[in-house]
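Next up is a structure, given as structure tokens.
Only a single protein chain was left out; the remaining protein chains are all shown in position.
Here is subunit A:
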Amino acid sequence: MKDPVLVQLLQEIDAAELTAALRCLRDEAHRRMDALFPSLPLDEYYRQLNGVHDALIRRTVALAEAELARSGMGSPPVPYAYLLFGSGGRKEQTLSSDQDSGIIYEDAHSDEETLAAQKFFTNLSARAVALLQEIGYPPCEGNVISSNPQWCQPESEWKRQLESWFETADWEAVRYLLIVADCRHIHGSGELLERLKRHYYSDMLAKPVIVQRMLDNTIRHKMLIGVFGQLLKEQYGEDAGSIDIKYGAYIPMVNAVRLMAVQSQLRPTSTLERLHALEQAEVVTAEEAAAYSEAFLFFLKLRMIATENNEDGMYMNNGKLANHHLTKEMTEELKQSLKVGKRLQRQVQKLTLGKLK
């Protein structure tokens, strides 16, 4: 992060007072990142890009807070944390990621205060989501977003919710649990999330069967490579001939690494950090970690190249890589990487089922 242009950009973001200014800064950052894409090592590229996203979101939440104060709703009644899930939580946002967010706030002491806190954070999240939309972050389609009451709760409620998810362990609950595994705090008190995660992992130890359900959810998306080593491309429609990098390469890998990390009680949220931690914990060998990381970085790269549409001012991306982007060498590398991904999926499966025995 020694790039002086970027450092200045981040400073400007931290100082911005209006969303319009933030939008301009985001556009500028995008241009900057576009220019850097060919030259920067990919992990560094993602670090910088996500640094920008983090700064933008952090600043926007602060602006939302300030707006609430100005309109007479006061300041946060209790400490809180603004949380990122999904690619934001994993520090893997592209130029066109959506909002996956939540809020956790400290328990109030009386019912009255609880109600007041609930009201305040409902307003705050609504404001933050709206402002983020103004800067071009579309809301999450799956409704994992701070303005959804389910993802905006006091600490005790969050813990109760986790427990009930561990208890139910149906498909939906397991999905939520896996989402929480990627959670990262971006603004406010870090201690709150720390406590929640501790709770998560102790619940997890108490219910080893959950891992089996997580495995089912995790290997649901298949690597898009056929038995003859051929790429499995879209057959019909406007995306015919393209390959679904998001759900056919990137997500399966994210899922597999997450499950391994969660099983080993490792806390990092980014896939590459998780792989590193898994290597340290000797769950995977150094060679495996290197191979998985390399394949994953390649998917990240293709994900960046995949089509980008600017719809209604929102940065969008369907994660599908059009055929014309793929050179011969890239196709070859993609096939190799997908095979590595398949190996990883098998390893996770073996690991999980082995532990359950």
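One rule holds in what follows: a contact is a pair of C-beta atoms (placed from the backbone, for glycine too) under 8 Å apart; a residue touches a chain by one contact, two chains touch by 3 or more; residues count from 1.
To be clear about the criterion, contacts and distances are computed from a predicted model.
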{"item": "Among \"Cytochrome C oxidase subunit IV\", \"Ammonium transporter\", \"Phosphate transport system permease protein\" or \"Nitric oxide reductase NorD protein\", the UniProt name of the subunit that does not appear here", "value": "\"Ammonium transporter\""}
{"item": "Hidden-chain contact residue, picked from the options A:Leu224, A:Leu259, A:Ala289 or A:Leu321", "value": "A:Leu224"}
{"item": "Touching the absent chain when the full complex is considered, from A:Ala240, A:Ala286 or A:Leu353", "value": "A:Ala240"}
{"item": "Residues of subunit A (touch criterion as defined above) contacting the omitted chain", "value": "222, 224, 226-228, 230, 232, 235-241"}
